[in-house]
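The complex appears here without one of its protein chains, the remainder shown in place.
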Amino acid sequence: MEEFLSLTLGGVVSGSVYAAFALALVLIWRSTRIVNFAQGSMAAATTFIAVAVIDSGQSYWVGLVVALLAGLVLGAVIERVVIRPVEGGPELNAVIVTLGLFIAIQGAVALIFGVDQRAFVPPFSNIGYEVREGFTLLSLSPNTIWTVGAVLVTMVLLIALFRFTRLGLAMRASAFGQEVARLLGVRVGRMLTLGWALAALVGALAGMLIAGDVSFISPNFMDQLIVFGFVAAVLGGLDSPIGAVVGGLLLGLALSYVRGYLDDSLLGMAALVILVVVLLVRPGGLFSTTPARRA
Amino acid sequence: MAEPHGSTAADLTKGAAGAGTGTATALLEVQGLSASYGPVRALDGVSLRAEAGRITAVLGANGAGKTTLLRTVSGLVRPTAGRVVLDGEDITRAPVEAMVHKGMAHVPEGRGVIAELTVDENLRVGSLFRGKVGRDEFDRVYDLFPRIAERRDNPAHTLSGGERQMLVVGRALLARPRILLLDEPSLGLAPRIVAQIFGLVRQLVDTEGLSVLLVEQNARSALSVADTGVVLNLGRVVVTDDARTLAADEDLRHAYLGF
Partner (left out) sequence: MSDLQTPAGAPGAASDDAPSTATAAANASSAAAGGGGRSFLPKTTLLRHLLVLALCAVGAVLLLEGTERSTNDQISRIAFYAIAAGGLTLLTGLNGQISLGHGALMAVGAYTTALLLDVEDGEPLPLAVIFLIAVAITAVVGALVGVAAARLHGPYLAGATLALAVGVPGLTLYFSDTLGGEQGINVRAPRAPDWFVDAIEAISGERGQGTKWLAYIAVVSLLITYFLLANLMRSRIGRTWRAVRDQEVAAELAGISLGSWRVLAFVVSAAAAGLAGAVLAIVVRLTAPGSFLPVLSLSLLTAIVIGGLGSLFGALLGSILLVFLPEWARDFGLEVLDMESAQASQAAFVIYGLLLVATMLFAPAGLVGTVRLALLRRRAARAAARADGG
């Protein structure tokens, strides 16, 4: 029972990071119909930049801000320079471009920062709280609380942006009705760039949080997370931010139980199985009420 | 794409382009506009004038180039030749996003509601470029279209065809245009709804001084509400004349307007 509780909590923690990553994928997908497979590499890059900042004597928080800003810039530049030409083109071309970025950015990170693993010190202790005499809940630590809290705050901010601001409305209009939005004077190109920038920022945050969770980073440490984020996003239907969050939490729980009751090394296969089952049984995601939209 | 009655065009040239444009100042002037989709020439030297405070209807069969005309005027399609002049300003090369700032609102074919947004959000998109807009302007649109007022918080995809048309017209009004470009507003709507929407457009033109460039396949309804009619065939202007004159011309109606 205690193990189950611990695994469940742990699932919520990692699930919240998957949710953030899935959310970043969804933000891009719904505005450009592109799955950004480079997002893992981009987040690895921003995390390495943060580590470089932290290693130079700055605090974690300065590193975090730098990572988020780097994500913002990276996302915007990538959209402007290489994504814009393939937007609306054959879907295979866009997929290949994001995969090219995946491998190029990962290579660049390794080239600049080296291929070895590096220690990553989280901002808070990773030691679990002792909830009662003799029972320490490993997955409830100051750092996991920070992790979940940071994701929650980010989501609330994003919801506020999209629901209650004119900028958010312009972004949504650009995502769902490009031509109409342009005719009504919305600078759709800018909104798409901003969407990629915001998504990359959320991805950068997820990178920092997962790095704090595992304590080590290497240039390909986000390879698994891009898959988990994708699976979570597909669980939620790939179109829906709320779905991405719920999908992330569900995947986090499922993988946490796999980790606890089976083995760490099976996480990837478990994610694959979940993905395939969902795609074959409910291609529109767990919560779709309409038949799957297959663009 | 072929024009079924094209062979009768020769004896119908009496009202050649230019007739009926009069001396009134044109708010929107299209001069020798041509446009192509790849090798297909969709517009071939089209000239017309939409006068201030009037409804100018562009008529013609499917494939005559009506939609392309509107899309070229609003910058969605780049012309290969010709000019578009709005109130004396050459806007031929202006970006699409700038048109609404210049006072032109284009309601595209297929109604163009943004299905994922609510009715109210759709309306707000119309006024986005103007910055903060008072609630009273929205209330005025809701007063014009009580049916969508009831559904202001519903997602737009739940609306009926007629309601969607009301929504997009209302949304365009929130952009406070001097000229409204309407593409096939009657498409797929019941005659009663068409009459209601056209009546409302007429009312706006008469009371608010709005100008409208209306593209319609439903020529009978369009001519009943329009001041001037322009008949397009295979990308060229066949005739331009007073709407009532056109409606009375039986040969022309049979050849191009299908009623």
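Quick notes
Which chain is which? They are A and B, in the order written, and residues in each are numbered from 1.
Going forward, a residue touches a chain if its C-beta (ideal position, glycine included) is under 8 Å from a C-beta of that chain, and two chains touch if they have at least 3 such contacts.
Since we're looking at a predicted model, the values are computed, not measured.
Counting contacts over the entire complex, the absent chain touches A.
Touching the missing chain, out of A:Val13, A:Val97, A:Leu183 or A:Val245, is residue A:Val97.
Contact with the chain that does not appear here is found for just one residue of A:Leu138, A:Leu266 or A:Leu286, A:Leu266. Annotation for chain A: contacts to the undisplayed chain at residues 29, 34-35, 37, 82, 85-86, 89-97, 99-108, 110-111, 114-115, 219-220, 223-224, 226-227, 230-231, 234, 263, 265-272, 275-276, 279-280, 283, 294.
Keep in mind that, in the parts below, only the chains that are shown with their structure count from here on.
The residues of chain A lying in touch with chain B in their complex are 166, 169-170, 172-173, 176-177, 179-188. Across the complex, chain B meets chain A through its residues 74, 76, 96-101, 105-106, 108, 112-117, 121, 124-126, 128-129, 171, 175.
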